[in-house]
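Removed from the display is one protein chain of the complex; every other protein chain stays in position.
Read from first to last, the chains carry the letters A, B and C; within each, the first residue is number 1.
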Amino acid sequence: MKEGNFCCHKTTERSEKEYKSLMNRLSRIEGQIRGIKGMVERNVYCTDILIQVAAVNAALNSFNKELLAEHIRNCVVRDIREGKDETIEELVVILQKLMK
Amino acid sequence: MKEGNFCCHKTTERSEKEYKSLMNRLSRIEGQIRGIKGMVERNVYCTDILIQVAAVNAALNSFNKELLAEHIRNCVVRDIREGKDETIEELVVILQKLMK
Amino acid sequence: MKEGNFCCHKTTERSEKEYKSLMNRLSRIEGQIRGIKGMVERNVYCTDILIQVAAVNAALNSFNKELLAEHIRNCVVRDIREGKDETIEELVVILQKLMK
Partner (left out) sequence: MKEGNFCCHKTTERSEKEYKSLMNRLSRIEGQIRGIKGMVERNVYCTDILIQVAAVNAALNSFNKELLAEHIRNCVVRDIREGKDETIEELVVILQKLMK
C-alpha cells in the first residue's frame, strides 16, 4: 500500500476533455499501426513504410508530451505541495527513461 | 489497390520469414497500444502509462531498424548494382527523417 | 556580466560538487569534439567518426539529464513551495523541447 489509504494502485483522475484527447490520440495511433500492417501485407516498398512508422513515432511522442505535461501540472505540483516528495524522484527517473 | 499489378508504385517482395517477423512485431505493437487505451480508461497513474509508451517507442524503433536493414541489404544493394542511382538519394533522405 | 548581482536574470547557485561534476563533463565533451576535428583532419573513415559523434551525443545527453535532475530537485521544488507557479510551465516547455 504505497499510495494512499484505500487503494493499492496509484490512479489519476483526468478531466473529460483530457480523457477524450488522450483516447483520440491512441485510437488514431492504433489505426496507423493497422495501416502499416496493411502496407506490409501488400508488399509496399520499404521506404514508404519507414515514413509511416516515423509518423507513428511522432504521434506517440505527442501523446507522451501531453500526458507528461498533464502529470507535471497536476500530480507533481499537488504532491510537492502536500509534501509527498517521493513524486519528485519518480519524475526524475521517468524523465531519464524518456530522454534516452 | 494502390500497389497492385498495373501500377507504377514500387513494391518489395519479402521472404516468408521476414514477412512474419514484421507482422508479428506490428501485432505486438497494436496490442500494446490497446493496452495503453485500457490504462487510460482505468485512470492508471500517468507515470505507469509513460513507461508503457516508452516501451512502444522502443518496439517501433526495433521494427524500423529491421525494415531498414532489410531495405539496405536487398533493395539498395540491388539498385546500386543495376545503376538505379535514385535509390541512393532516397536512402539519404529517409535517413535524415529517421535521425531527427 | 549578464547574470550578476544587480540583474533581473535568474541564476542558480550550484554546490561545489555539482559545479565540478558539470564542468568535468563539459571539458570531456570539449576534448571529444577536438578529437573529432583531428579525425576529420587525418581523413579518418566516416564510420569511425560517426561512432565518435554518437559518443558525444550520449555524453551531452548525460549532462542534460544531470542538470535537469538538479533543476527539478532544487529550483522546481523550491519555486512550487514558494508559489512561483511560472516555473511549472517553464519546465513543461523545456521538456517538450528536450523530448523531440
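FYI, contacts are C-beta pairs under 8 Å (C-beta built on N, C-alpha and C of every residue); 3 or more make two chains touch, one makes a residue touch a chain.
Since this is a predicted model, take the numbers as computed values, not measurements.
**Q** For the chain that was dropped from the view, give me its touching partners among the shown chains.
**A** Within the full complex, the chain left out of view touches B, C.
**Q** Could you pull out which residues of chain B are in touch with the chain that's been left out?
**A** Residues 61, 64-65, 68-69, 72-73, 77, 80-81, 85, 88, 91-92, 95-96, 98-100 of chain B touch the chain that is not shown.
**Q** At which residues does chain C meet the chain that is not included here?
**A** 1-3, 9-14, 19, 22-23, 26-27, 29-30, 33-34, 36-37, 40-51, 53-54, 56-57, 60-61, 63-64, 67-68, 70-71, 75, 90-91, 94, 97-98
By our rule, only the chains that are shown with their structure count from here on.
**Q** What topology does the chain touch graph have (line, ring, star, complete, other)?
**A** Contact map by chain: line.
**Q** Taking each chain's centre as the mean of its CA atoms, how far is chain A from chain B in angstrom?
**A** Result: the chain centres lie 20 Å from each other.
**Q** Mind checking the centre-to-centre distance between chain B and chain C? Centres are C-alpha means, answer in whole Å.
**A** 32
**Q** Counting only Cα atoms for the centres, state how far chain A is from chain C in Å.
**A** Measuring from centre to centre gives 25 Å for this pair.
**Q** Where in chain B do residues touch at least two different other chains?
**A** Residues: none.
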